[in-house]
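One protein chain is absent from this view; the other protein chains keep their places.
A and B label the chains in the order they appear, each numbered from 1.
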Amino acid sequence: MRTPGSWRRFEGYAFVGPFLLLYIFILVYPLILGIGISFHRADLFGARQWVGTENYARLLADPVFHQSVGNSLKLVLLIVPPLTIIALALALALNRPTKTAAVFRGIFFSSSVLSVTIVTLIWRFVLTPDAGLVAKAMQALGRDPIPFLSDPNLTIPALAITTIWWCIGLPMMLFLAGLQQIPGDIYEAASLDKASRWTTFRRITLPSIRRTLILVVMLQTAAQLQLFGQAQLLTAGGPSGTSRPIVLYIYEVAFGRWELGYAAAAAELLFLIVLAVTLIQYWAVTRREPER
Amino acid sequence: MPSLELHDIRKAYGDTLVLDGVSLTMEACEFVAFLGPSGSGKSTLLRIIAGLETPDGGEILLDGRRIDQLPPGERDVAMVFQHYALYPHMSVRENMSFGLRNARVAREEIEARVAQAAHVLEIEEQLDKKPGQLSGGQRQRVAIGRAIVKQPKLFLLDEPLSNLDAALRLRTRVEIAQLRQRVDAALIMVTHDQAEAMTLADRIVVMNDRRIQQVGPPMEIYARPANSFVARFVGSPAMTLASAVLLPGDGSFARVRLGDGAEVETRVVASGLPADAPLHLGLRPENVTVTAPEAGTTKAKVELVERLGDRTLIYARLADGLEVTAQDEGDSRIRLGDEIGLRIDGGAAHLFGPDGAGHHAEPAA
Partner (left out) sequence: MSAGARRTGLSTPALIGVIFGAMIMVAPLIWTLLLSFKSNADLMRDSATAFSGPYTLENYGAILQGSQVFRWLLNSAIVSLGTTAGVLILCSLAGYGFARLEFPFRRTLFVFVLLGLAIPEQAVILPRHQLFAELHLHNSYPGLILPGLVAPFGVFFMTQYFRAIPRELDEAAMLDGASRFKQFWKVLLPLTIPAQATLGVFTFLGSWNDYWWPLISATRSDRFTLTVGLASSQMNYAQTSGLGFLMAQAVFASIPILIVYIIFQKQIVRAMAGAAVR
């Protein structure tokens, strides 16, 4: 104000500058660097050789990569739909102002605050066939223990169950918040109209939480495509890669085989997949939203 | 010595001009109201005086000191905001002393001033409460107190009555009138309510369309509106403006004919009026009275009757379609749809030229 148009115009940079500098240094620059590395044959120790799109070509022909993409998609399909439905059901059941409901909400959310290592530690000794809780329960029933973590047909479901157990809290809370946005008088109107429970749910509840529903599916799909810790710690991707998701593949290529360029290319492809899935879902939302 | 001086203040937002060369001089301790419809530039002008907006051109002086280059806190002005703008996380005491602490006033001095203001405003009990614990009226007094303790040379009040209910509005009017007595400083109040401006201010600055339309004491604004905008905006219900034609005559006062043929003898000096130009006759409701259909200046049909108890307002339509507001006794028997006569008191009527400029009756000798 003292001297209009001088440094005061740039005063804002004093406030946004620190964040922006870090943002560029730690997010934007690596993003660009990563794209660059993906076009190189590069190892972890700085050797670089330009190879153009060779890494991408190799990846698209790499059966191990294909397998990991397939595994990730399987995981998404086994996790996201059940997770969404269970979370919604819980939210509907627990959306009431009683103490009991609050306690249950607390129980279902509690696992979400645990780290992936604690979760896998717990579930390893629930699932493991020699000492696990499930095995002991089967034993008590006189059955053979199930080899969850070594049978190629069971490893992905085991990862899915562990993940659902771990992640149920967040979507449930999101649904609860969404349900609380619905004005109560709509329900009163519906009950005056003698709408059945199912009709009320389909015609009132579901449309009202549409945005939340889509948010949950989008967030979870993006998150589960990037599933990593559970697979690394519970099954190590085994047996023979049958439970290795994309991120574990990237990790192994980068830090096991030291092929940084190749791993970076795989990471860029994953980025594209996540982006595409998110955009498709976003497009689906905005396209079919006539009323709001 | 003049208190506040504005010289040719200009302000535009992008291509939109909001103030077009506004100048004004205020006397010491004067209470001025900026009156105008929303978008007239009155709030912008207040914010420019406060330093919350930067003018594109012009000068502002307060007690002879140029202030338009100074930051808001150094201008010796205090402002009472429309929604009070009390700091919610500070106690009343902290709210009132914040500005003084920033100005590095001595601690004892701050305490003394806060205590004094709290005493005068009767908010001593509230000093350690947070604004959220106060009633609307108490908050308003804290906001006033926060301004008082700064002992500014100029108080700025931004629509102080606009978001209050009717009862509190009346109380606050009293509050502001008292504030005026208590402080040794000039005051500016922004308002869109002409009744507020009329009751409180020494002088009213009527603003419209980026410019000052008229400056004057309330009764002058009412009795001698500078132009048709001021005439319509000040006074409730609004003045009737009727198209009129000047009749040739030898008298020194103008005679005009209305659209329906009725003729009115005014006490406006004819020589000051533009010849052969369309005029408007301005009639306040109290200058139009109801008579028997054939006895008045003209005839009209009643469209709305508003009974106020002490008087009755009649909204009627002349034969040529013109709407006229007239006044009748409190126990008027006029009813909707009645055919009535209207007696126009030409001696109190105003005439407005084609440019809107007002011409007023010579005071009766």
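Structure notes:
Operating definition for what follows: contacts are C-beta pairs under 8 Å (C-beta built on N, C-alpha and C of every residue); 3 or more make two chains touch, one makes a residue touch a chain.
Fair warning: this is a prediction, and the values are worked out from it, not measured in the lab.
Taking every chain of the complex into account, the absent chain touches A, B. Of the candidate positions A:Val64, A:Val116 or A:Ile146, contact with the hidden chain is made by A:Val116. Across B:Gln69, B:Gln82, B:Ser243 or B:Thr291, the residue that sits in touch with the chain not pictured is B:Gln82.
Only one of the listed residues, A:Leu59, A:Leu90 or A:Val217, touches the absent chain: A:Leu90. Within the complete assembly, A:Leu22 is the residue of A:Leu22, A:Leu206 or A:Ala284 that touches the hidden chain.
Along chain B, the points of touch with the absent chain fall at residues 50-52, 71-74, 77-79, 81-89, 98-99, 102-103, 146, 150.
As for the chain not pictured, it touches chain A at residues 9-16, 18-20, 22-23, 26-31, 33-34, 36-37, 44, 46, 86, 89-90, 93-94, 96-98, 101, 104, 106-111, 113-118, 120-126, 130-133, 136, 139, 165, 168, 170, 173-178, 180-181, 184, 187-188, 191, 197, 211-212, 215, 222, 226, 228-229, 232-233, 247, 250-251, 254-255, 260, 263-264, 267-268, 270-271, 274-275, 278.
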